[in-house]
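Apart from one protein chain that is not included, each protein chain of the complex appears where it belongs.
Lettered A, B and C in written order, each chain numbered from 1.
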């Protein structure tokens, strides 16, 4: 079985295992107060051009989303999100379990627009029953989104400007941030992300780490007492050094960006070749998740050898599936998949 | 100012105040364990043809919704609701504050269909990531809905059947139940409601009481320890007798139904006359909430004398507004409103 | 059965019912935005010498406690309370259901001392694992306490000073506030309460109203968006006028204080006479709850005619019980009880 069903099918970048071995018997204090975490935080602040930021390391994405959002909100406030947002769909109501409502806005492409957000907030406060509704206070976006699309710098800046104007926090979920930043269509740097958000996270789990997400807080209002929140939401790893070591390795020698670029190359090859075969896509994704539409008969054959995620029925005989590349994708596997698809489509 | 903006603009049916006075200095135990509550519960069980039901009295609608729903759900379960459902829109996230997500289904008329519910539940359990999503366990409907529409007996039974088949609870919010049961289009009795739901409530606040909602639980699974939930959610009134006395008065001598019928007569007059004037409606509501579409210029004039709720902009020059009748609506006020609208439309 | 088991065994002061009748068919807007609420708030601000305060009306005590406390706290913060505090013992974990921990301090008399609070807060922040513990942020006290004791002005001021110094909020639960203010030992006015707390509430349910608690917020930090919290916690009464009318009646013509003074006179008689009979008390309470220790045989006889609350076993043959007076206590009933106790003790 060759797996393309997700971007977390392998372990981690070899440099991480090597470093874990080298440091294994070094004694450190716990809970992220060790030297590895400090250095990793420094590397990230440097890469993000955000020397004043606070950096915290958490274990997984759902945990990170609820910790950040619940830390930012009062009980009666909620998070604006695309209806397709991860917090709204795929976290088993973790945010609601912290008491907060997802305020859903429908989008064609998984991306919120500045206008949408502004209209929503304006409508809230204009309503005579506004106190009977959850107050919007934070905007949650993911980049890339859950369906692979990305924000342009202009779009992000516009969202950030609305947030400033309307007294909202802008939080960017970067579970796959590397794959956004290194794709061909992207026009943003990590510094832009830091500049045009109040808080964001850099995903490790899907981009070369065993696990781990690095939260970068640039808005001072969100910095205070953040570690209480991490502990309360179960995200404070006793051996925090593991997170420090991983992000040190990822942010040394530009590694995070280079391994993301590999995934981008693999996906471009995939996308281009499939397009050349006449395959169309459920959505035009520029990043490491692709949603080709294929005949069910072809998919049936492919399933014997490859894993991918079923996404959507398109018509009686065609379905969209999700195929992921990652830092770990082997080019020979992509080639093999493409050859098989070509053969099956011709048959 | 003549008020048509809601169905809780007056105090209560005079029989209630009279009874409060007669009993004022009688000493009773607290927290709903008095004789008035017992008798009121007996009257309601009789009226609902549900001798085995448990009846509890709470103070308000939001409180009742969250108490019932959170009592029925485990932490990872949620409530299916129309997107327009009161719990989703107008309770400031009270249900989420108890940890539970609203699972929203879009509807044209505020009513869930059995098929919609079944498809949603089927899709949930068919999804390979089902554990990453909130598990649907309760179906929340309101009758009449938030936009005045009502369920037919057949529709309710179909929902109930799906709930049995899919192991869901069916909860009916009857904040305005009297106005549904006594409207011309209705084909259900209170017994039907009791028969085809697992739990429902009979609204007092909007139908003749000062305040108060009577929860009727027919499913044994939902009966256990319910009073702990009432207390935890802040709904256990110290002087519970006040609730008992009010529901005694409402369910003595068929009063609840008779005063609801008055509201129905008032609304029929309103609807018929407006229709005759050529007025159209935002939605075809058979109950005490009407949503006429009127020229903004007419509304501007009406506002000087009447209160109503702004509902929706229809085009550049027309808006829908909400006009409510209730048990307390004076016919002369309806007549006056109609005369004024007629005059303004002609002008 | 003559009831002494609680201070909410009767309805309400007759002036309230009279006013409810007079205003019954007057139309008002809902949710506490009517003229009665405005006037009641004005009367309370005047009585409390706090013209800048915000006043909100809620329905019951548990609801009020959780609404105020959860509004004041971030998720990782908790409320310091005496272990005997109502929020810790008798609210079915309502505060925890909002996500907040009770930080319990043991006391001999139900009262927190300034030193206790200061030591606790100092210890919290001195602990190297402070982020692994709930951060203390609010101090909850009740006056009178759950066992009838009261704070002196000096004690309250000392607590308030510590709260200022340590950046804590001081919240006073005044479910029975009238009975504290009008008892012989008291040296505080309502203005002192307003001056030396950040927020407090004036209990109506136990002091002459059918129901209702008036929250008085003097600290600006706690004022913002408070109504969202009321709605979310289920405390926003649709017919808010009912609360306005009740507190208008209680704060017109000094009524709240006068009816409280009646309860105080009744309890003094009770206490003095029992003491003269040689009866001792579980705790020396100066307010309307008394905890006499009586032989079980005497209690057995009294139970046939009177209701009271069992409190604590003292030895094999004696128990403490709770006896309450209130605004509604009839002097003849007190006399009868005293006569019966005297007779039974002699027998």
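Please note the rule applied: contacts are C-beta pairs under 8 Å (C-beta built on N, C-alpha and C of every residue); 3 or more make two chains touch, one makes a residue touch a chain.
In this text the structure is predicted, and so the values were computed from the model without any measurement.
Undergrad: Any idea which chains on screen the missing one touches?
TA: By the stated touch criterion, the chain not on view contacts A, B, C.
Undergrad: Out of C:13, C:101, C:241 or C:255, which touches the unshown chain?
TA: Considering all chains, including the one not shown, the answer is C:101.
Undergrad: Who touches the missing chain here, A:62, A:197, A:260 or A:287?
TA: A:62
Undergrad: To test your reading of the contact rule: which positions on chain B touch the chain that is missing from view?
TA: Interface with the chain not displayed, on the chain B side: 70-71, 74-76, 98-99, 131-132, 135, 225, 227-229, 231-232, 236.
Undergrad: Tell me which stretches of chain A touch the chain missing from the display.
TA: Considering the whole complex, chain A reaches the absent chain at 1-3, 5-6, 8-12, 14, 17, 20-21, 23-30, 59-63, 66-67, 91-94, 97-98, 205-206, 210-211, 228, 231-239, 241-242, 307, 328.
Undergrad: What residue numbers in chain C mark contact with the hidden partner chain?
TA: 75-76, 78, 89-93, 96-102, 104, 128-129, 131-134, 309-310
Everything below uses one rule, namely that only the chains that are shown with their structure count from here on.
Undergrad: Connecting every touching chain pair, does the picture come out as line, ring, star, complete or other?
TA: Graph shape, chains as nodes and touching pairs as edges: complete.
Undergrad: Can we say the copies chain A and chain B touch using the same residue numbers, with more than half in common, or are the two sides different?
TA: Copies use mostly the same positions to touch.
Undergrad: For chain B, which other chain has the most distant CA centre?
TA: That would be chain A.
Undergrad: Chain with the smallest distance from its CA centroid to the overall CA centroid?
TA: Central by C-alpha mean position: chain B.
Undergrad: Taking each chain's centre as the mean position of its Cα atoms, how many Å separate chain B from chain C?
TA: 34
Undergrad: Report, in whole Å, the distance between the mean C-alpha point of chain A and the mean C-alpha point of chain C.
TA: Computed from C-alpha means, the inter-chain centre distance equals 50 Å.
Undergrad: What whole-number Å value describes the gap between the mean CA coordinates of chain A and chain B?
TA: Going by mean C-alpha positions, chain A sits 42 Å from chain B.
Undergrad: Which residue numbers or ranges of chain C touch two or more of the other chains?
TA: Touching at least two other chains: 98, 228, 231-232, 236.
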